[in-house]
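Excluded from the complex is one protein chain; the other protein chains are retained at their positions.
To keep things simple, chains are lettered A and B as they appear, and every chain counts its residues starting from 1.
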Amino acid sequence: MKKFLSCALALVMMLGCLSILSGCGKKEEWVVDENGLTELMIGGIGPLTGDYANYGLSVRNGAQIAVDEINAANPSGVDGFKLVLDFQDSQGKSDAATSAFGKLMDDGMKVSLGATLSGETEAVVAAGDSDGILMLTPSGSAVSAISGSKQAFRVCFSDPAQGKASADYIAQYGLATKVAVFYGSDNNYCVGLYETFAAECQVKGIEIVEVQTFTSSTSTDFSAQINKIAASGADLVFLPIYAAEAATFLTQAGDKLDGMKLFGCDGLDGILTKIDDTSRVDGLLMLTPFAADSTKANVQSFVAKYQEKYGTTPDQFAADAYDAVYTIVAAMKKAGITADNKDDFNKRLVAAMTEITVEGLTGTMTWTADGEPTKNAMAMEYQGGKAVLFDPTK
Amino acid sequence: MIQLVETLISGLTLGSIYALIALGYTMVYGIAKMLNFAHGDIIMIGAYAVIVSVATLRLPAVVAILISVAVCTLLGVTIEFLAYRPLRQSPPLTVLITAIGVSYLLQNVALLIFGSEQKSTPRMFQIPDLKLGAVTISGVALLTLGVTAVIMIALTLFINKTRMGKAMRAVSEDKEAAELMGISVNKTITVTFAIGSALAAVASIFFGATYVYIKPTTGSMPGIKAFTAAVFGGIGSVPGAMLGGILLGVLEQLSKTYISTLWSDAIVFGVLVLVLVVKPSGLLGKTVREKV
Partner (left out) sequence: MGETVKTTPKLLPAGKSGIRRFLNADRVAVLAVVVAYAVVAILVYTGSATRQLMNMLISVSCYIVLALSLNLVVGLLGELSLGHAGFMSVGLFSGCTMAVLLHDTLPVILCLPLSMIVGGLAAALVGLLVGLPALRLRGDYLAIVTLACGEIIKNVITNLDIDGTPLRGALGIDTSSIRMSPTELLPYAIVLVLVTMLVIMNFKRSKHGRAIMAIRDNRIAAEATGVNVTYYKLMVFVLASLFAGMAGVLYGYSLPTTEASLFDYNMSIEILVIVVLGGMGNLGGSIIAAIILRVLPEALRDFSDYRMLAYSILLIGIMLLSENKRFKSWKSQVSLGSLWNKVRAKFRKKTPAVATADAVAEEPNHTDSPKGGDGQ
């Protein structure tokens, strides 16, 4: 009988849950605030808790700074719009990201920042394709992340683009002929970069002499891998990994890898805050569209604001998110969307994406119809605890 | 040869850290008969305590270590008092789920206080590397090995020679009988949690020194590895935890060096499964005779 009651209770609870979830009404209409400004809700998704929380929080913080900046600069609104950011936690899981996307749609999201990690971005893009909404992911870098929808664009480079660009750069400036690679075998960013890098190396005649990997559950001790790489006789170690693992790698390497060049991609940005002995980073090359240590005025102002507000140095995720918000505004201007003229909002906004040019923190960007950005990566070199523009002719 | 020696030493270092954490698991299990899944997160708190006291408060390393040990000990005892003591008579799985809840709680509190980005751990020990011929041994590794050895000897002596140690053994044998003999079970369990958490703090210091950075979820991975090590050695057995931890570390490094880094997880866990199938109660675990 106990069971009977628990089942009856189950029913009641299920209905209760439903009422929680279906109770809040759908907001399809535009909201106008007390100052007469139309609210443009930008929805973001990313891991704010759990193992990947740093990425999601960077994206949220970067986007928030851009939103605040734009609203402050336009007290009477951007063509009558006030930007509102709603950022939801996904814990890095695709299923939670799609529920979060559902909630944002329920709450009246007008433009989506996709999601933060590649896998969850792909899920969100698939879930949102039929809505026609513009999805501009700051950081979903796997090719497949945005290939599922015509309305999906990204701010960051795709992984293969970076892998190929790295190999090209190394070949172009003759940095090395023998290369060792160290990457995370269970991380799609690392694997995506590694695979295209390896393919391009074959084309350019660069020999890969050693490949060492790690997984997220063995990311604490790299001494075995370091010893192998040290013994491989490579001229250069390619590190398509994130800053935290790179910090561990370089610290544990000590002076074992002296004489080898170190080369990485945008994942390495922010390494200085994760390593205590910054002299270990000296000589590390990084092919990246964004470097927090850059002398560009817009980057410096962004970094200063970010440090003041959040107490840390922004990384590429934050910069990409900042640029994403500015891109949305640029696309709205291009499409001629104003608070009074916003019929066919989604369609006009998406169409404008391929026509705009945005000067952002991560360079000057234009977009292809596939949603891929075209922008330049710079090679930066760490010297004396700072990243400076690398001069390959030296 | 050089490679083998270096691999063995890095395996021993990694294993020592696993062993220090595994001791906390195994002692708590032996005495309170519960799996304290929040144990890994105590390491994380300990590491943050070091970072705060060295990097923010500019305290000397020794003081920072003492603060870290004190914070962890206090935390362990508090968790035991608030979350586990009310569940003393409850089924083990209820306690297990509570421990998982505590683990989530600690991670999320740390996330709110310290933020999500990885924080580099300050260099506290400036020990030169030791060069023996062609073999280089890092100073931190030597220190880790030395301190772990001292702690293990001290712990063995404590358990076998002191009154409190005797009480612990009695409680782990038979709670009711121990209580009848005038041993305060609650006090004994509190002391066990205190020692286990203090060891976790020591582990966190070496962990931070070797592995560079800390974030709120740092504790879960070494936690689960140490749990594995404790069971490998025979859960509830103190020498078993030491042996299990060190073997696990060495095994991990050997498989990474000589077989494949791609398959090292599968190899390490595969060996573990095989050993347990052959010896179902772990390497040094007591085989419980079944009575009808």
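In this section, a residue touches a chain if its C-beta (ideal position, glycine included) is under 8 Å from a C-beta of that chain, and two chains touch if they have at least 3 such contacts.
Only a predicted model underlies this, so the values are computations on that prediction, with no experimental measurement involved.
Chemist: Among B:4, B:57, B:109 or B:181, single out the residue that touches the unshown chain.
Modeler: B:109
Chemist: Spell out the interface residues on chain A facing the chain that's missing from view.
Modeler: 1-11, 13-15, 17-18, 20-22, 24, 26, 48-50, 88-89, 91, 93-96, 98-103, 105-106, 119, 122-123, 125-127, 130, 142, 144, 147-148, 184-188, 190-192, 215-217
Chemist: Determine and list the chain B residues touching the chain excluded from the picture.
Modeler: Per the touch rule, chain B residues meeting the hidden chain are 29, 35, 37, 83, 86-87, 89-94, 96-98, 100-102, 104-105, 108-109, 111-112, 220, 224, 227-228, 231-232, 235, 262-263, 265-266, 269-270, 272-273, 276-277, 280-282, 285, 288, 290-292.
In the analysis below, only the chains that are shown with their structure count from here on.
Chemist: Just give me the whole-number Å value for how far the CA centre of chain A lies from that of chain B.
Modeler: Comparing mean C-alpha positions, chain B is 35 Å from chain A.
Chemist: In the complex, go through chain B and note every residue touching chain A.
Modeler: For this pair, the touching residues of chain B are 3, 6-7, 10, 13-14, 107-108, 111, 115-123, 129, 136, 138, 207, 210-213, 215-217, 221-222, 225, 252-253, 256-257, 261-262, 264-265.
Chemist: Given the complex with chain B, which residues does chain A contribute to the contact?
Modeler: Spelled out, the residues of chain A in touch with chain B are 48-51, 53-54, 56-58, 185, 212-221, 223-225, 227-228, 231, 243-244, 247-248, 251-252, 254, 256, 270, 273-277, 310-312.
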